[in-house]
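One structure is given below, encoded as structure tokens.
The complex appears here minus one protein chain, its other protein chains still in place.
Naming follows writing order (A, B and C), and every chain is counted from residue 1.
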Amino acid sequence: MTDQTPLKAAILGASGYTGAETIRLLADHPGVDAIAATGHALAGRQLSEIFPHLAGSADLAVVRADDVDWSQVDVAFGCLPHGTSQDLIESLPDHLRVIDLSADYRLTNPDTYQTTYGRAHAAPERLQTRIYGLPEWPQNDLCGADLVACPGCYPTASLLALLPLVADLIDPHAIIIDAKSGVSGAGRGLKEGNLFSEAAEGAHAYGVGVHRHAPEIDQELNRAAGRNDIAVTFTPHLLPMVRGELVTCHVRGDADQIHAALAAQYRTSPFVSVLPPGSPPPDTRHVRGTNHCRIGVWPDRVAGRTIVIAVIDNLIKGSSGQAIQNLNLAMGWDEQLGLSHLQPLFP
Amino acid sequence: MTDQTPLKAAILGASGYTGAETIRLLADHPGVDAIAATGHALAGRQLSEIFPHLAGSADLAVVRADDVDWSQVDVAFGCLPHGTSQDLIESLPDHLRVIDLSADYRLTNPDTYQTTYGRAHAAPERLQTRIYGLPEWPQNDLCGADLVACPGCYPTASLLALLPLVADLIDPHAIIIDAKSGVSGAGRGLKEGNLFSEAAEGAHAYGVGVHRHAPEIDQELNRAAGRNDIAVTFTPHLLPMVRGELVTCHVRGDADQIHAALAAQYRTSPFVSVLPPGSPPPDTRHVRGTNHCRIGVWPDRVAGRTIVIAVIDNLIKGSSGQAIQNLNLAMGWDEQLGLSHLQPLFP
Amino acid sequence: MTDQTPLKAAILGASGYTGAETIRLLADHPGVDAIAATGHALAGRQLSEIFPHLAGSADLAVVRADDVDWSQVDVAFGCLPHGTSQDLIESLPDHLRVIDLSADYRLTNPDTYQTTYGRAHAAPERLQTRIYGLPEWPQNDLCGADLVACPGCYPTASLLALLPLVADLIDPHAIIIDAKSGVSGAGRGLKEGNLFSEAAEGAHAYGVGVHRHAPEIDQELNRAAGRNDIAVTFTPHLLPMVRGELVTCHVRGDADQIHAALAAQYRTSPFVSVLPPGSPPPDTRHVRGTNHCRIGVWPDRVAGRTIVIAVIDNLIKGSSGQAIQNLNLAMGWDEQLGLSHLQPLFP
Partner (left out) sequence: MTDQTPLKAAILGASGYTGAETIRLLADHPGVDAIAATGHALAGRQLSEIFPHLAGSADLAVVRADDVDWSQVDVAFGCLPHGTSQDLIESLPDHLRVIDLSADYRLTNPDTYQTTYGRAHAAPERLQTRIYGLPEWPQNDLCGADLVACPGCYPTASLLALLPLVADLIDPHAIIIDAKSGVSGAGRGLKEGNLFSEAAEGAHAYGVGVHRHAPEIDQELNRAAGRNDIAVTFTPHLLPMVRGELVTCHVRGDADQIHAALAAQYRTSPFVSVLPPGSPPPDTRHVRGTNHCRIGVWPDRVAGRTIVIAVIDNLIKGSSGQAIQNLNLAMGWDEQLGLSHLQPLFP
């Protein structure tokens, strides 16, 4: 691969955290050059003004999408909010491979999309053909994919923990996911609740009973189980940390069987580790800055119940890193390309 | 009350956080004077050297328990680790009223105590007569109590959320408590995991399936329900914040009925608020520095399931503040005495 | 005092942190009732919606200033941004006592005001008659004051450390103030730099060489020294904490003399403590949540140089608490009224 001309990539929506993180990670990718970064309000400014940490690694100016010469671009990473994302992606020329990090192509049912995201989908037929970009699950065949819908951060961690179990190892009607995320998961939007003074030194739940990632988790669990009646309890919490996501899954099933199934599933996955029984619980710090997911399994004190815990870095495995992993697979490359050197920043 | 001579209090174990917090709160209590602070390793030092924030409000030296003239003391607050606590408390003269903040008198069954805390109890008969110090629950009649076992921090929040429900509003065999605590809950003990560099910017579960507060929660739920078969799933997590505790209770039951029962239960409780339906989820910051508990109720997206969330300050309502509230009630005083001026420190 | 009818207070600009903090503190003040809270964009909403931590202690709705019946109001706390503050204050009826927390009345020279804040002052003559509200400095006679300009947070800490020294104990032309503040000092305004994700886990200087508090510090040092040529080096930094301000003053002078002068100056001040020589350096945590200032003095390793360090809670002694202290003095009350129960929240 390294003998080939690098792919030329455009980042759609470079002023948010997923855009900046995709650009940061691509700077070390031997097979891809980021050549364009689009933005609306910030068009005309240098990326390194908006994100000084990128100075030195990404000397790009933000341009309006209309001003990009798309004939020079091979692949687009969609880092826009849902809605905006599909509108731009559907306007792009056909030759472009698209890796979308937004929610726009995750749900296959256009009605569910409309209910969940509050507008009709602009290209409902594409929801049937896009590939769901959770590469560790064999149903998602990414090789050659030209439109990839990257999972949400919570679905990534939740599904890695639950997909291998849902068909026959756990009660599919008693799945409770208590999820915790760092504040960067809320993006760069300006809201009082995301201010340091209001997010530090405390915790709270949000979106209780109504979070948009729940239907996505349902969809994939049902697909894996060959069912249509699974609905999970999903309760997310905002924690006073920047990066990191932890899902605590309370399920009915046997801990030994569950551990064995997870260990078997991910034996050869470079980015997913199942901790040996007796390990300390997985810690978001141990995957911070990496594309890794760590999963642990504990028998509950209540017979027949098991706790499965998964941790990821929400901006990498939960977003930009997984997007690059998906591109690697779509191109037929090693899925670790440009990602294997990422190590957890601890302490 | 303010015309009386203040009670004279000793704080047993003044070098930990609950000791320091009890002393801090008593400094504003019109009915109690802290006159002695005991310690072992730090005996001979001034409290304000150990805890500079107490300079000006508590000019006490730490003394060995053997050196206290107990005849001058009316009430002792036990702020020692379990085990150590009972050994000292059982050696004290009979005239002392004891408010114990340790785990030593919480469990009524000596066998459960031994299984949970790893040693035989020194005074098992006292486990039948002590009062469990969760004052909002009517079964706990604190008036005149001479030995009060203050609940653990997690049980405080969990029981306030669940006690009014467990008899007839929720399935007692499907209670899942996903709990989150700030690091001060781990005390002042020196462990790598409690270092700033290792506790900041991340989260992890601990004690999964085996935490010592679970049997205590079971005990009180069974007592309230008149059962003996309730066992909860209890999964605590350590969050990167100093103070604050949040319990997310996933239960089977009707959200409207649950909300109504909680609102009715706490209508006249000065320290427990049930949020109106539609409120934002309770936030630990909104009770930080106070003796308050806030509880919210949400219907789940899965029919028949409800999420009940409670927040407290683990060092106040979860520990030292509740201890003082218990003393107030034991003395026949207003339960808010010395506590009503505490307001949440926000931001 | 407690036999009198409480003063009726209006808070001008209740949607920011200083407004909320003033309201929070007044809830425990026996001599003042907050009866009105003004706001523009948020008029019509309940304060407890905007600041849920105030639920229970402040059940006020935000109203437009035009809709307040000022004849019912005795005192106004100005919690608005500079510029906006003077415009409203100058429109208020004469009977009102005004405690302004903004920068609008701090500078006595209208030209300096215009240069520093970018607009002509609306009432330059008032700059000569207002009282500068640093009550610990004897030149500021607050008794009976009807317009008080509360100092900025940085000037409060800096001046408490330097005023007793500047006339004859230190070189007035070699004063370097390296200042550090928590993020709440930046207010509730929505800027990327104040987001948790961008303010956590790092530090940076800002306003280097040009911060607006420097002319205010100069003004008061010159007044105290009877000079007009003092200009300080002032370099503020933003730290990843919510509350707290620390100023490290590097001066030329003798440490023993400096310590003696500070200790003498504040011997009877209830809110300012000078640490004994050999104490650990003052910590912002030890004054967090209080109206206290702690000051320490160290000889430098370089002969003839001394380091003076002061810490405050920027929202209390640096803002709302000092405003209340100023009102107390203006009314002839004990300066500690409504403030003495505030104790540091540690840990």
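The rule is simple: contacts are C-beta pairs under 8 Å (C-beta built on N, C-alpha and C of every residue); 3 or more make two chains touch, one makes a residue touch a chain.
Because the structure is predicted, anything quoted here is derived from the model rather than measured.
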Missing chain: touched chains present in the view: A, B, C
Which of B:17, B:77, B:271 or B:298 contacts the chain that the document leaves out: B:17
Candidate in contact with the missing chain, chosen from B:8, B:45, B:188 or B:301: B:188
Per the touch definition above, residue among A:106, A:180, A:259 or A:285 touching the missing chain: A:285
Residue of B:127, B:199 or B:324 in touch with the missing chain, whole complex considered: B:199
Touch residues of chain C, complete complex, unshown partner: 174, 176, 178, 180, 182, 195, 197-198, 200-206, 208-210, 214, 231-235, 237, 239-244, 246, 248, 250, 280-286, 288, 298-302, 305, 307, 309, 311, 346-347
Touching residues (missing chain, whole complex) on chain B: 17, 182-184, 186, 188, 190-192, 194-201, 240-242
Positions on chain A contacted by the hidden chain, ascending: 17, 20, 24, 27-28, 51-53, 55-57, 184, 200-201, 242-243, 273, 279-280, 283, 285-286, 288-289, 292, 315, 341, 343-347
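We take it that only the chains that are shown with their structure count from here on.
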Chain whose mean Cα position lies farthest from chain A: C
Centre-to-centre distance between chain B and chain A (centres being mean Cα positions), rounded to whole Å: 39
Junction residues of chain C - those touching two or more other chains: 17, 184, 200-201, 242
